[in-house]
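What follows is a single structure, written as structure tokens, with notes after it.
Just one protein chain is left out here, and the rest sit where they should.
On to subunit A.
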Amino acid sequence: MKTRSIASLLLTTALTFAAAGVASAQDKTVKIGALSDQSGLYADLGGPGSTLAAQMAVEDSGLVAKGWKIDIISGDHQNKPDIGTAIARQWFDVDKVDVIVDVPNSGVALAVNNVIKEKNGVYINSGAATSDLTNAQCSPNTVHWTYDTYMLAHTTGQALVKAGGDSWFFLTADYAFGAALERDTTAVVTANGGKIVGGVKHPLNTPDFSSFLLQAQASKAKIIGLANAGGDTTNTIKQAAEFGIVKGGQKLAALLLFLTDVKAIGLETAQGLNFTETFYWDMDDKTRAFSKRFSAKMKNSAPPTMVQAGVYAGVRHYLKALEALGGNPHDGVKIVEKMKSMPTEDDLFGKGEIQPNGRTIHNAYLFEVKKPSESKGPWDFYKLVGTVSGDQAFTPLSESKCALLKK
């Protein structure tokens, strides 16, 4: 009797294991975590719009109809690395999240990068700018989708130096992102024969820039490089107009400017600014169609920013890779390898590829902000002035310090 019960117990256990084995091979459940700044200075360029973009990517993938179960949860990292990593840990340990998307704010993004590598999850970063994510701090679990500081420096920065802006003063946000953008832009400026005459580091989320602007004005630099983002950039540009900086002959280089920033500054003040993005809602019929669906679901009817577009495209590509794998192996490195092996193609960024260091390569576009008289609608802000192909815009693999390339 005793022997029989042990035998049946063993049999049951064996059957359970077998069943589990079959289940993991065909496991079609996915949990996506959209981690962003949900209420602070980056909330409009990522935030709830990024969660919406992820939802739309899931809907458009058609996987749910094929029997997949895909859940999305969202979290607010409040621009604090400790909060960001705590959420990421909880998501992997308790909520069994497979992939974390968006994560604007380079400081938080780099911290979360380590957690995801440790937990062997998948990281599709769209919101953060630092080029370190695919360079010195690259990870086999990470794909950096939309843009980075190297690209911004080699497009906007380079164009300005070549147009005669050979002396620069930096207004830099005092954290990982500002430091990376200043570093990458400085390299471009000096390589092209320009020089850096000074700079000032300001705390993140500064309401008043007048002290810093006066210092920039006194430096007599031809170009004032804004190595900041979101609300900091809009405040700087608005207050620079007040202090007559542009009228005085100095030029502002908005190294990173988003659609929502232009809206906040207003065309009257923002007109004529040159900057680079990899996505604009009004590029072609496909982007317009997507943006129409997107803004219909946004509370303030805003079209997608490039960060939100990057979340959509990144999640689409991730789901394509899972479909090609025939199920979710819950193995971050394996999934990211699959993603890298497939060329990227979607309605928003067109054709591209993911390099071995995790960097997604696609076109970058130089834009100029329209004059108020040229704008035909509430979000009609940009004029395309140039296109830079992906291999020109992003870090060449020969220059990348990523350890993954040494294999």
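What we mean here is this: a contact is a pair of C-beta atoms (placed from the backbone, for glycine too) under 8 Å apart; a residue touches a chain by one contact, two chains touch by 3 or more; residues count from 1.
We take it that contacts and distances are computed from a predicted model.
Undergrad: Match the chain absent from this complex view to the correct UniProt protein name in "Peptide/nickel transport system permease protein", "ATP synthase subunit a", "NADH dehydrogenase subunit E" or "Amino acid/amide ABC transporter membrane protein 1 (HAAT family)".
TA: "Amino acid/amide ABC transporter membrane protein 1 (HAAT family)"
Undergrad: Sort through A:K263, A:K338 or A:R359 and give me the one touching the missing partner chain.
TA: A:K263
Undergrad: Which is it among A:R183, A:K238, A:K334 or A:K401 that touches the chain not included here?
TA: From the options A:R183, A:K238, A:K334 or A:K401, the contact with the absent chain belongs to A:K238.
Undergrad: For the chain that's not shown, point to the residue among A:D27, A:D71 or A:D174 touching it.
TA: Considering the complete complex, A:D174 is the one touching the chain left out.
Undergrad: Using the touch definition from the top, which of A:N300, A:S373 or A:S398 touches the missing chain?
TA: Hidden-chain contact among the options goes to A:N300.
Undergrad: So which bits of subunit A touch the chain we can't see?
TA: 39-41, 43-45, 47, 174, 200-203, 205-208, 210-212, 214-215, 217-218, 230-231, 234-235, 238-239, 242-244, 248, 260-261, 263-266, 268-269, 299-300, 302
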